[in-house]
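Excluded from the complex is one protein chain; the other protein chains are retained at their positions.
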Amino acid sequence: MPRGGGLATAPHRNLTKQLLGRGLGLGPGVAPPFCYTREVSRSFQPGRRLRAFIAAIGALALLSAGVVADAATRRGVAAAALDARRAAVRGVGLGDLALSSSARWIRHPTQAEPGAPFQDLPSTFDVDPAGAVVGPPAPRARRER
Amino acid sequence: MTERASAEAIGATDVAKRYFDGATRVHAVEGVSLSVARGELVVVQGTSGSGKTTLLGLLGGLIAPTRGDVRIAGKSTVHMRDHHRTRWRRAHVGFVFQELQLIRRMSLLENVLLPLVPSGGARMTHVERAERLLERFGLAEKRDVGVERLSGGERQRGALARALVLEPEVLLLDEPTAHVDAENAARVVDLLAEEKAAGRAILATTHDPRLADDPRVDRAVVMEAGQLRAPDA
Partner (left out) sequence: MRRQWALLEHALGSLRRRAWRHVALAVAVALVVGVYGSALLLADALRGEWRSTLASVPDLVVQRLEGGRPALVEVAALAEVVPLDAPGVRSAEARVWGYLFVEALGANVTVVGGERPLDGALAAGRAPRAGAERPECVVGVALADHFAVRPGDRLAVPDARGELVLLEVVGVFVAASALQTADVLVTDDATARRLLALPEGRATDYAVTLSRPEEAPVIAGQVRARMSDARVIERDALVRTYELTFDGRSGLLSALLVPCLAVLLLLVWERLSGLGEAERREIGVLKAVGWETRDVLTARLWESAIVAVGGAWVGALAAYAHVFWLDAVGLRGALFGWSALHPPLELTPVIDPTAAWTLLGVVVVPFVGASIVPAWRAASIDVDEAIR
């Protein structure tokens, strides 16, 4: 029975053989690394794993191409908006990124006092790691209410 | 042709293997000389621990001898570099281990084709040859079955098929009938006789009379405490 099944699907096997041979960049007449006989059954095809592997690499490459395309698009958009951004920074006069809305040292680190003996916050080092998790104390006004 | 058939395929001259088991020195094989010609089926008998398996390993180039010379297909393998010996061995010797050493969760056909991987994998002729072997061994239906689901007899024949897939001149077998029932044992013996008829030199260790006493066995030797002697009577 598996014999017969193998025979019936022979053209398909030949096709995959050709495809594999071509996919691996071998010219006509050059044997691909794995040859199929018509008897080779469905469950054991020496090239099947390789093809799955190449397909997986292809999928990753495709995703990577998507990422590269996305990156290029983003660069394009950013380049188009660059003049407006520069104008905004020139207009405001402060170039720091508005990533943090906590006190002065964080919002405009470059405008603070990098070399001063006393930084403007009581615990300068603390604001980095803890600020990410804990957040600022509730305003006194709110607590008193 | 007859001349070639009578030529030596594998042989050893005064070969010895000693190793240390803790502090005691074990003479596993001590001064054995043996020669097997093409088309000859030789059986090595002996109790367990008599050094049969070590002798087989020495002849097959799996174990380096402490002393003496081993020739495979007319070449001394003792002084070969490791990878040369491995290649030579792959080309000329088929080995069936007592524990068979098939890889679990791999199909039978894949196991049979395993020796072909380093030389570039199975080509069409190889696959066809492997399939013919399996068919001859009554394993055609089991080709894609994982070896852990095969019966003892099927595994035994599968291991034999793997040993034969590269068509070696020499076939070495360690207790080929030890783990199989009478019917399967007879089948293995038949297959060995066929291979012998095909001109292969066959050396099998056994303490199984089903194999040792078969009329198609050309010669039997007995191993005892690492040395060979002629069989009793």
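Points worth noting:
Order of writing sets the labels: A and B. Residues in every chain begin at 1.
Following the convention adopted for this analysis, a contact is a pair of C-beta atoms (placed from the backbone, for glycine too) under 8 Å apart; a residue touches a chain by one contact, two chains touch by 3 or more.
Because the structure is a prediction, the values reported are computed rather than measured.
If you put the missing chain back, the residues of chain A touching it would be 24, 33-34, 46-47, 49-50, 52-53, 56, 60, 63-64, 67, 70-71, 74-75, 77-78, 81-104, 106-118, 120, 127-129, 131-136, 139, 141-142.
By the touch criterion stated above, the residues of chain B touching the omitted chain are 57, 62-64, 82-83, 86-87, 89-90, 95, 97, 99, 101-106, 110, 114-121, 162, 166.
In this text, only the chains that are shown with their structure count from here on.
Mean C-alpha position of chain A lies 54 Å from that of chain B.
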